[in-house]
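All protein chains but one are shown in place.
To keep things simple, chains are lettered A and B as they appear, and every chain counts its residues starting from 1.
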Amino acid sequence: MSSDLKFYKSKQLAIVGCPFSAGQPKGGVDKGPIHLVSAGLVNQLEALGWNVHFDGHHQFEDISIESDPPIGLLKNPRVVSRTCEALSGVVSEHAQNGRLPVTLGGDHSLAMGTISGTLKHFPEACVIWVDAHADINTTDTTDTGNIHGMPVSFLMGIGSKVPEFDWLKPVLAANKLVYIGLRDVDDGEKKILRENKIKAFSMHEVDKYGISKVVELALDHVNPNRDLPIHLSLDVDALDPSVTPSTGTPVRGGLTFREGHYVCEAIYETGLMIGLDIMEVNPSVSDTASVTQTVAVGCSLTRAALGETLL
Amino acid sequence: MSSDLKFYKSKQLAIVGCPFSAGQPKGGVDKGPIHLVSAGLVNQLEALGWNVHFDGHHQFEDISIESDPPIGLLKNPRVVSRTCEALSGVVSEHAQNGRLPVTLGGDHSLAMGTISGTLKHFPEACVIWVDAHADINTTDTTDTGNIHGMPVSFLMGIGSKVPEFDWLKPVLAANKLVYIGLRDVDDGEKKILRENKIKAFSMHEVDKYGISKVVELALDHVNPNRDLPIHLSLDVDALDPSVTPSTGTPVRGGLTFREGHYVCEAIYETGLMIGLDIMEVNPSVSDTASVTQTVAVGCSLTRAALGETLL
Partner (left out) sequence: MSSDLKFYKSKQLAIVGCPFSAGQPKGGVDKGPIHLVSAGLVNQLEALGWNVHFDGHHQFEDISIESDPPIGLLKNPRVVSRTCEALSGVVSEHAQNGRLPVTLGGDHSLAMGTISGTLKHFPEACVIWVDAHADINTTDTTDTGNIHGMPVSFLMGIGSKVPEFDWLKPVLAANKLVYIGLRDVDDGEKKILRENKIKAFSMHEVDKYGISKVVELALDHVNPNRDLPIHLSLDVDALDPSVTPSTGTPVRGGLTFREGHYVCEAIYETGLMIGLDIMEVNPSVSDTASVTQTVAVGCSLTRAALGETLL
């Protein structure tokens, strides 16, 4: 079966399961990818015609959190750095071998690995970051030291450098990035967004223009001729907590079930996707029904981003 | 009081209560019309100025399900066929006598009766089918044999013929039908929709265009000059399960409370309605609060389709 995706004509994808939580303090998010796969995601994607490569979840950490003291405020810096560096290699290799990398987090610090990985093979690619949060605090602006709130600044090379992350070069230009769904952005982050002229569609704009127009405007910004590769990095907390309750930092007033799926469907329709992240499913948050629901939505968002349509 | 409806100037309607469930396997949907009427629907419609004819729920079945073995995969074919044939006559007679037929299901297989009934008197009418499902499996494509998933194919005359349904002639042309709300369509059904060029607005289009534009586009398709009679067949599972939980085959991501009512209000506003079905309320599904809510929404959708406005 041939693919609708311009850059992966042979319709192969690789599931990169990342049971990883060191970018933030809550246990459980490392179980996210395991739940997504257990819910049948591989078969579901095969039913969409994909040739799915999946040979078990990765175990990247070669050092323990115990031997990883903070650097400044940054928590678990070595574990996060080495995991992302390894992930970057894995993702890059999949892309190079014609397998669309679909990374299941785990916390969103992993995007340092996934995006640097896909950009290595597709340096002209743009990034669509769908999230309640901007995840763009720097080592200077962070209050918490949780690195899952910082991957974008690391990818862009803004803020004071941490030698531990020397492997990660600035690969993402401000005009190659667009946000959808923001609604909980720190003051320091707002300043960064303004100063770097980064385009962001918050929920205010979703209300104002509607989700369909927002996706169009977002694409107009980073991909005006609809010819550049697209990396879609989706934090499930972009959706409203009534839809995806089991996530570490839920925020009210998010994307509806349908808006979330619409974004995925519309990005897939461009035919330009070259990387996909499904992040921050945390099966330890909330009750069993909420977990089941969040995992099911995580799977259906993934399917929507990979070609499932209603008709 | 004179009516806003062009084809029923004397503002009379007939409630056709159909306690019927043989088109699908779940008990309880036969209690739908009883609950809707008990909730005060007759008085509510009279308060809108309608002269309401209602002389008790119909008991169409003259043969028992026990003596009705499957024909191929089709379950309860004789019971469904004879019920729909009788219903067709009842509905047709009401239409002919100037009484808008408002049929309360019961399962959606009944639409073979209602639509063939109204089309007998208004052969130029179009059909707006509001549903999570396309209900257009044929005797050849059905997996389940549940006839409530097939009424549209029978009305159009597609698929292998079953002699038992000889009374039902192909009365519905592909260009006279439009769907709103689809989100769970079988592969075989997708093929039928494509091959017959049947217009369908799934939830993706509702997200993309908004419900107001979708209703307009739907009318543009089947009723470009806004002069043809309209039969509105509404499956309450078109709405999201958070709105109408008590129904046999709920599917996530449906119409909101307001979108559902908007569709009904907008169709009424055309002044062209000639038949209305309110289908698939199943008071045996879910808890008491859900049943009460679903029945209340069933009543308010009916009122909205029959002229109730907010201002």
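As a working rule, a contact is a pair of C-beta atoms (placed from the backbone, for glycine too) under 8 Å apart; a residue touches a chain by one contact, two chains touch by 3 or more.
The model shown is predicted, which means the values in this text are computed figures rather than measured ones.
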Worksheet, complete the sentence: Full-complex touch with the removed chain, picking from A:Lys9, A:Lys208 or A:Arg226, is A:Lys208
Worksheet, complete the sentence: Sole touch to the unshown chain from B:Ser10, B:Asn97 or B:Thr309: residue B:Thr309
Worksheet, complete the sentence: Residues of chain A touching the missing chain are 182-183, 185, 190, 193, 200, 202-204, 206-210, 252-253
Discussion item. Suppose we count only contacts with the excluded chain; which residues of chain B make the list?
Written reply: 210-212, 257-259, 261-262, 265, 309-311
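Here is the rule we use: only the chains that are shown with their structure count from here on.
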Discussion item. I'd like the Å distance between the centres of chain A and chain B, where a centre is the mean of that chain's Cα atoms.
Written reply: 42
